[in-house]
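Beneath this line is the structure, given in structure tokens, with notes to follow.
A protein chain is absent from this complex, but the other protein chains hold their places.
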Amino acid sequence: MTARSLQSGAPAGERAATTPSLWARIWHNDAPGYLFLLPWLIGFLGLTIGPMITSFYLSFTDFDLLTSPDWVGANNYIRMFSNDPKFWASMRVTMFFVVFSVPLKLAFALAVAMLLNRGIRGLPLYRALFYLPSLLGASVAIAILWRQIFASDGLINKLLAMVGIMGPSWISNPKTSLWTLIILSIWQFGSPMIIFLAGLRQIPQDMYEAASLDGASKWRQFVKITLPLLTPVVFFNAIIQTIEAFKSFTPAFIISGGTGNPINSTLFYTLYLYQEAFGFFRMGYASALAWVLLALVSVFTAFSFLTSKYWVHYDE
Amino acid sequence: MSDASARLTVVTGAVSPTRKRITTILVHVALLAASICMLYPLLWLLAASFRPENEIFTSASIIPSSWSLDSYIRGWNGLRTGFGTFYLNSFIISGLSVIGNVMACSMAAYAFARLEFRGKNFWFAMMLMTLMLPYQVTLIPQYVLFRQLGWVNTFLPLVVPKFLAADGFFIFLMVQFFRGLPKELDEAAQMDGCSPWRIYWKIILPLSTPVLATAAIFTFIWTWDDFFGPLIYLSEMKSYTVMLGLRTFTDSTGESDFGGLFAMSVLSLVPIFLFFLFFQRMLIEGIATTGMKR
Partner (left out) sequence: MTIRIDRRQFLMGSTAMVAAGAAGVMPAWAQSDSLRLLFWGGQARADRTYGVTDLYTKANGTAVEGEFLAWNDYWPKLATQTAGGNAPDVVQMDYRYIVEYAKRNAIAPLDEFVGGALKLDSFDADQLEGGKVDGKLYGISLGANSVAMIYNVAAFEEAGVAPLTNAWTYDDLMAVGEAFKAANIRGGMKAIMDGSYSEPMLQNWLRQKGKDLYTADGKLAFEEADAVEWYTMWAKFREAGYCVSAEDQALDTGPLETTMLVLGKAAMIPSNSNQLVAFQTLMQDKLGMNGFPRVAAGVGGGHYRKPSMFFSLGGTSANKEKAAEFLNFFISDPEAAKILGVERGIPCLPATREVVAPTLDEQSQVALNFVSNLGDLLGPLPPPPPASAGEIDASLIRTLGQEVGFGAKTPEQAGAELISGANDILSRA
């Protein structure tokens, strides 16, 4: 899946030709890998794959949480695509969220990480301060905080009033409510920032020193050294943040009280899924929704991995 | 820090001292301004935790009319079990999760990043797939599984998966960092007859302090903040975690204790903030180590 391993389809087999017995070959070539992978394999086969397969099966049933599921064939999937406006509405909301929150959050995280990586005084303090919002996680308090800021008489409008602008009630207006969730997502930019910082730490300083002696400008150093060497981390953050954004549930859940309102403008895909599963007792349908999301996200991810060999640079 | 400042001098050596100073001041001003914007909501939370109960939603100003510690006292003792127990539970779960996650995920990541074996791409794709399915739909089958194992109402469903590297996020993260380490290191070690285990233990791990520290920080904080797992699997108040305790302060249909919620929310941030402060030093230690690698 990674760029390199995609290129080398079956390297183990080719090299194996030189070693004598089958078991020795397996031991030499495959055993170390599998031994290191063992904890994960046990967890995957023992704890993860079973429930996943079960949920896939349930997506073809009418499972209602409380009684035994009945097979309904592809009905759930057919209904979703032919007769469910809420499916499309929630898909639109999620797409919009992904398209705007992911790039903005990553750009913000990278910019702050770059700024903090200058070796300025008080770096640990700033880093901690910028990470603080992410500590709050999904706390109930966030819902209340966000209303304090984005309601009609909230902080933003008080600031706007100083310059004579009457702002709307951002959080409860269907035109702007999704943006307050995008801002929430950007506000909690701590994790990608930390990962960027860790990545920046790995770039050998002597490369900058050499470039600096050659008279390369700061911008040139960024483009020629920082960005290329940071691509594995950028790639990681982009993939992970996109997957997370597609699955995003908590912000809308706490801020809209699980309703997705006003007028379903914050009805995220997984929020809709959750409502169907636990609010309206349609776990079968919810499972189908989940697997459609998985299909969509894996297409995106596979595409990213395929293109990654053109722009992600590993030190190999 | 001295190491970092020394580096700065080298990098910006060509620039005049005055200009450098002005730039530094500007950066600080920008960072401070940004911090205040970022932190306003948290300051509000802090202020709210000292407010009298019926003023929380009706008062607009950020400074409370009177300061009171009532919310803290009531909040700490309010739930029958008391927050002391919740803290202990959270520490046990989060602490074990850090150990499990860092060990198991770094092993799996080493296999994916540095070793060749048949089926590698397949397993890697599987690992990524586990990241993509919303947890809401695997919840019930997983609950049934853990119940059959007799693990419900113990910490095991929350901790054991961490020792089995169940969170692909961290494997993927470490894979990306391990692949950034120079390959010549392992090749040289291999020529010296080092086993994969020794390479992993003696070369890869020591060089990866920043990413391991990152993983430790995230695991601790995310486990601490998680409420859905504990909500489903823990059924006695005495095994509740801090996050679960927090959620019982408010009920949308009846009387809530917002003072208690805010006070305990503030307190709940303290351990994770301290954990962050402590481990972020290892993010810095990484510089020295990686600096030597070539």
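Descriptive notes on the structure:
Per-chain residue numbering starts at 1, and chain names A and B are given in the order in which the chains are listed.
Simple rule for what comes next: contacts are C-beta pairs under 8 Å (C-beta built on N, C-alpha and C of every residue); 3 or more make two chains touch, one makes a residue touch a chain.
Predicted, not measured: the structure shown is a model, and the values here were computed from it.
Touch with the chain omitted from the figure is made, among A:G46, A:P124, A:P204 or A:P228, by A:G46. Among the residues B:A34, B:V144 or B:L277, only B:V144 touches the chain that is left out of the figure.
When the whole complex is considered, the residue among B:S68, B:N121 or B:N153 that touches the unshown chain is B:N153. Looking at chain A, the residues touching the absent chain are 46-47, 49-51, 53-54, 57, 64-69, 86, 143-144, 147, 151-153, 168-169, 171-174, 177, 255-259, 261-264, 275, 278-281.
Residues of chain B that touch the chain left out of view are 53-58, 78-80, 139-141, 143-145, 147-154, 227, 231-232, 235-237, 247-258, 260.
In the analysis below, only the chains that are shown with their structure count from here on.
Rounded to a whole number, the gap between the C-alpha centres of chain A and chain B is 16 angstrom. The part of chain A that touches chain B in the complex is made up of residues 1-2, 4-6, 10-13, 15, 29-34, 36-44, 46-52, 54-55, 58-59, 65, 112, 115-116, 118-124, 126-142, 144-146, 148-149, 153, 155, 187, 191, 194-195, 197-199, 201-202, 204-206, 208-209, 212, 215, 229, 232-233, 235-236, 239-240, 243, 246-247, 249, 257, 270, 273-274, 277-278, 283, 286-287, 290-291, 293-294, 297-298, 301, 314-316.
Here chain B touches chain A in the complex through residues 1, 4-5, 7-8, 10-11, 13-14, 24, 27-28, 30-31, 34-35, 38-42, 44-45, 60, 103-105, 107-108, 110-112, 115-118, 120-121, 123-134, 136-138, 140-142, 145, 160-161, 163-166, 169, 171-173, 175-177, 179-183, 195-196, 200, 210-211, 213-214, 217-218, 221-222, 225, 227, 243, 246-247, 249-250, 252, 258, 261-262, 265, 268-269, 272-273, 276-277, 280-281, 283-284, 286-287, 290-291, 293-294, going by the rule given at the top.
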